[in-house]
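This part shows subunit A:
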Amino acid sequence: QEVIKIGLILPLTGPFTSIGKEVETGARAYIAQHGDKVAGKKIEIIVKDDTGVAPEKTKQLATDLAINDKVDILAGFGLTPPAFAGALVATQAKKPMVVMAAATSSVTTKSPYILRTSFALPQAVVPLAGWASKNGIKKVFSLATDYGPGIDAEGAFGKAFTDAGNEIVDKVRVPLQNPDYAPFLQKAKDLKPDAVFAFIPSGETASFLKQFTDRGLPQAGIKLIGPGDVTDDEVINNMGDWVLGTITSHHYSAAHDSPENKAFKEAFAKIEPKMRPNFMAVGGYDGMQLIYKTLEKTGGKADVDTFMTAAKGMSWVSPRGPVSIDPETRDITQNVYIRKVERVDGALWNVEFDKVENFKDPAK
Partner candidate 1 sequence: MNALETHGLVRTFGGFLATDNVSLSVRPGARHAIIGPNGAGKTTLINLLTGFLTPTEGRILLDGEDVTRLPQNKRVKRGLVRTFQINQLFARLTALESVCLALAEREGVAARWWKPVAAHHKLIDEGAELLESLGLLDVAAIETRSLPYGKQRLLEIALALALKPRVLLLDEPAAGVPRQDSRELFDTIARLPSDVTILLIEHDMELVFRFTDRISVLVSGAILVDGTPEEVARDPKVREVYLGESAHA
Partner candidate 2 sequence: MLTVLVDGIAAGSLFFVMAVGLSVTMGLMNFINLAHGAFAMLGGYVASALMLKLGVPFLLCLPVAFLVASVAGVVLERTLYRRLYAAPHLDQVLFSIGLTFMAVATAHFMMGSQQQIITLPDFLRQRFSFAGADIGTSQIFLISIGVLIALGLQYGLKRTRFGSQLRAAVDNPRAARGLGIPVDRIFAFTFALGSGLAGLGGALAINTLGLDPGFPFKYMVYFLIVVAVGGTGSVTGPLAAALLLGVADIAGKYYAHEIGAFVIYLVMVVVLIVRPQGLFGRVTVR
Partner candidate 3 sequence: MLEVKGLTAGYKDAVVLQEIGFTLAAGQSLALLGRNGMGKTTLITSLVGATRRFAGSLHFDGQDITALPSHRRAQLGIGWVPQERDIFPSLTVEENMTAVARPGPFGLKQAYEMFPRLAERRANMGKQLSGGEQQMLAMARAMMTNPRLLLLDEPLEGLAPIIVQDLLAAISKMTQGEGMSVILVDQHARQILPITDRAIILERGQVVHEGKSADLLADPAPLERWVGVGQAA
């Protein structure tokens, strides 16, 4: 076998296009940087569009990739439901499956062949709960989008935050389709919490943030905190000064200061000069990195047992900082940073100022 084929299934049309775009570009950036040869094998990727949340389409694409294109590795998976569907195929067809985006905690439990290079929401928000209670935030209004990751985020944050002796004054769930934040934000404003904890999927955040300020919550002394999805790197720079000071926690910021990140951003910009890489992009980049590193270790063998054994426990320095694959859960262990939106050199960035190191998904 001369070629290793990787089937990349991502949403490239529909409401979640930007996720697919970032992940794909991230993955291609890695290949551009490191060449398309590993351990003597040529790496080939085949991209498929699953349009967002259409699991049976994802399943069908994955099956087709496994049977017809004879791919060695399945990868991508923008959202949780498609990842679940893909897991069925991975198990049945015995293919390693690298989840580069979907962030519901339980994704990795759906097949013994899943590896994840993105993050799990509880992982991202639990450190935030700790930081908030240490910094004078006692009462929080929780607002999350009504689907897997949102519910995960709400639950993990809420538990960690109340365990520390604080109060969640109310929690609301915003519909995934056609959200309108006004009534929820008004409710938050009326309840006068210290902060609003928000999880909004990347892509929807702009209108949320805008309404947050337009409705005058910052003036009313209400802070905004949440996982980094809320101040997504892709959009933050267009948002205007009203987001300054927002505190979030996440595993990656484009502003992360390291040579690895610098190289990543350069490679990314060569492909998509107009876009800023975000946490989705880094998931795609590290997904490829994991595949490359594992193949190097197995000497180009990609059969599922050899590959999985080699991948477990793998560690490397990612653009986000040091990471490793937890051998038990096959999920990623990484630093989670507390960041604040600041203006640097005329642009808005999530500037990291605190971190919890080598943090595993606390939900497992």
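The criterion applied here is as follows: a residue touches a chain if its C-beta (ideal position, glycine included) is under 8 Å from a C-beta of that chain, and two chains touch if they have at least 3 such contacts; residues count from 1.
A word on the picks: all candidates are chains of the complex that A comes from, given by their letters.
Just so it is clear, the model here is predicted, and its values are computed rather than measured.
For subunit A, the touching partner in this complex, chosen from 1, 2 or 3, is 2.
Note for the complex: subunit A touches candidate 2 at residues 13-15, 17-18, 21, 146, 172-173, 175, 177-178, 180, 182-184, 186-187, 189-190, 203-204, 206-207, 210-211, 214-216, 219, 234-235, 238-240, 274-275.
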